[in-house]
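Only one protein chain is missing from this complex, and each of the others stays in its spot.
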Amino acid sequence: MMTYIASLVFVIIGTYTVISKENLIKKVIGLGIFTTGIHLLLIALGYRFAGIAPILLKNMGLSYFSSTAVDPLPQALVLTSIVIELSVTALALALIIKNHRLTGSLEA
Amino acid sequence: MYGVVMIDMVYFVIDDWFFIFFLFSVLTYVFYLFAKTDSDVNMSSKKPYACGLSIDPYDEKVPSPSFYKTMVSVFHMGAIKKMHKDDLSTYLLWMFFGVVFVSVYLLIFNF
Partner (left out) sequence: MAYLNLIVPVLLAAVFLITITSGRHRHYHLSIALSGVIFSALFLLFDLPRLISDKIIVYYQLGWRPPLGISFAVDFLNYTVLLLIIFVAIASLFISRTEIREGKREFYALFMLLLLGLSGATMTGDIFNLFVFFEILSIASYALVSYTGRKKAISASIKYLIMGSFSTSLILLGIVFVYGSLGTLNMADIASKVALSSTTATIVGFGFLISGFMFKAAIAPFHAWKPSVIRHTPVSLGLMFTASGTIIGLYTIFRLVVTVGNLNLSGMLIALSFLTMILGAVLALQTTDIKKLLAYSAISQTGYVLLGIGLSGYVGAVYHMVNLVIIDVLLFVVAYVVIKHFGTSNLDKMGGLGVGNPFLFVSALVGVLALSGFPMTNGFSSKLLIYLAGIEVFPIATFVAMLVSVLTLAYSFKMFHLIFFSNRKGAGVVEIDDTLKIILIIVVVLCVVLGVFQGYFTGVMGIISGSGLDRELYIKAVLGLV
């Protein structure tokens, strides 16, 4: 429950930062916070109470594994999404530097 | 009547495609011949028609901001253009209101 509230707080803080801050780097930080909130929500969805990591060890029965393992699909989705967010942040920062060189200001 | 058309109509429509394709190629060829024609018009001898009056070259061209100035000022359309300054935070605020509007509408009408 606390994880869901924490991710809601992240999303709200991220949205507020993107919309109301004028500095471009703060906007990019806000985007990162927003995406982090979404990732937290996604991982928290897959959690099973008192579950084990989704790795099938050698002498583990299949029914035991499928009844106690945490959902591995959200973890794969979050990995993909972190990589995508990384490339977008890198591109954004490069463009902000170029913009700063051309206009001399870090705002819009 | 103008909503759903069943997929079984595929065979009915496909029978006609040859005629349309033939007409399409004929028209394309005719237009291609038109595109190759040259036009050598000596325009300085012609004057635009202005009900017998003569137009000053200065008056010939309407500057584009004044093209619909009357209608724009009557309906106050200039206010909409003023809202569209290049300001990122304003645009993001509009997007946020759009998201809120869409989610609230969906919650109310599809609960």
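Read from first to last, the chains carry the letters A and B; within each, the first residue is number 1.
Quick note on the criterion: a contact is a pair of C-beta atoms (placed from the backbone, for glycine too) under 8 Å apart; a residue touches a chain by one contact, two chains touch by 3 or more.
The shown structure was predicted, so the numbers you read here are calculated from the model rather than taken from an experiment.
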item: Chain B residues touching the omitted chain (full complex); value: 2-7, 9-10, 12-14, 16, 20, 23-24, 27-28, 31-32, 34-35, 37, 39-41, 43-44, 46-48, 57, 60-65, 67-68, 71-72, 77-78, 80-81, 84, 86, 88, 90-92, 94-95, 97-99, 101-103, 105-107, 109-111
item: Sites on chain A contacted by the missing partner chain, in the whole complex; value: 11, 18, 24, 27-28, 31, 34-35, 38, 41-42, 45, 73-74, 77, 80-81, 84, 87-88, 91-92, 95-96, 98-99, 102-103, 108
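Here is the rule we use: only the chains that are shown with their structure count from here on.
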item: For chain A paired with chain B, centre-to-centre distance based on mean C-alpha positions, whole Å; value: 41
item: Complex contact set, residues of chain A against chain B; value: 15, 18-22, 27, 108
item: Residue ranges of chain B touching chain A (in the complex, touch as defined); value: 86-89, 92-93, 96
